[in-house]
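Of the protein chains in this complex, all but one are displayed in their positions.
Let's look at subunit A:
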């Protein structure tokens, strides 16, 4: 039996990675990009898209019951029965 909350840990770790990449991407484009509205516009679009995606993900994640477990074998193993044979 695997608790599905392990997926939540994976998801949160990935969110951390996305935030890190977003920070460095935005830093690079603002630090080294050609000065102008296009650079600012593309940065704003990226932040809006990634922000909306994060909100959508978190909204969906919050609707899940994280107390559930995954049963890989589809049945409860009855260990005591093997001693009968």
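The rule is short, and it goes like this: contacts are C-beta pairs under 8 Å (C-beta built on N, C-alpha and C of every residue); 3 or more make two chains touch, one makes a residue touch a chain; residues count from 1.
The criterion applied here is as follows: contacts and distances are computed from a predicted model.
Trainee: Assuming one chain is omitted from the figure, identify its UniProt name from "Glycolate oxidase", "YdbS-like PH domain-containing protein", "Putative phosphonate transport system ATP-binding protein" or "Electron transfer flavoprotein small subunit".
Mentor: The UniProt record for the chain left out of view names it "YdbS-like PH domain-containing protein".
Trainee: Of the residues in subunit A, which ones touch the absent chain?
Mentor: Residues 4, 7-8, 10-11, 14-15, 18, 21-22, 24-25, 28-36, 39, 42, 46, 49-50, 53-54, 56-57, 60-61, 64-66, 68-70 of subunit A touch the chain absent from view.
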